[in-house]
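Structure first, then comments.
A single protein chain has been omitted from the complex, and every remaining protein chain is retained in its original position.
Showing chain A:
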Amino acid sequence: MAKKTYDLLFKLLLIGDSGVGKTCILFRFSDNHFTTTFISTIGIDFKIKTVELRGKKIKLQIWDTAGQERFHTITTSYYRGAMGIMLVYDITNEKTFDDIVKWLRNIDEHANEDVEKMILGNKCDMEEKRVVSKERGEAIAREHSIRFMETSAKANINIDRAFSELAEAILDKTSGREADADHARIAVERRPSRAPPTRACCT
């Protein structure tokens, strides 16, 4: 059996409609590479990447799911164990954005109550095809008190940042649990009250 080479293990899940670029985001993050030649994900796929945060080695175990309705019974079984979930839509496709609400409902039904969430508007390099403004993305994130970022797996925009922010949020919770109850509450509340990240993307 392999030796334990990390301090913490975080389980993350990528969900969202078919074709929004979940697999490409994960591939960019894990292999720092982009390709359009991806076959569609059937069922569930899996990648591992170890990152270092605040001096701790964190192993991210990331599950990539199939987007189509048919696979939901297969994929929702992964929600329970997930500590962080990324909801991805495609800024050039209105329906994928509208469906974010549906995906959020799925999380409510199947995931742990305290799971960390983040919404990603992917393909933000395709400005000329954009149909969902960044403001609308920010608005829905604010409404649900969730972090938000626009990303591009192709142009490598915000991909690493998205994963480390999500991992950091989980880390906050984890260390919060280790500390006493008061601290835990503060740790949990601190982040959601913060405004969504505003670093410019795709301008």
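Heads up, the rule we're going with is that a contact is a pair of C-beta atoms (placed from the backbone, for glycine too) under 8 Å apart; a residue touches a chain by one contact, two chains touch by 3 or more; residues count from 1.
Simple rule for what comes next: contacts and distances are computed from a predicted model.
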Q.
I want to check something: the complex is missing a chain, and I'd like its UniProt protein name from "small monomeric GTPase", "C2H2-type domain-containing protein", "TBC1 domain family member 13" or "Meiotic recombination protein rec14".
A. "TBC1 domain family member 13"
**Q.** Residue touching the undisplayed chain, where the options are A:70, A:102 or A:142
**A.** A:70
Q: Check the options A:8, A:44 or A:155 and report the residue that touches the missing chain.
A: A:44
(Q) On chain A, where is the contact patch with the chain that was removed from view? (A) 1-2, 18-19, 36-40, 42-48, 61, 66-74, 77, 92-93, 126, 128-129, 131
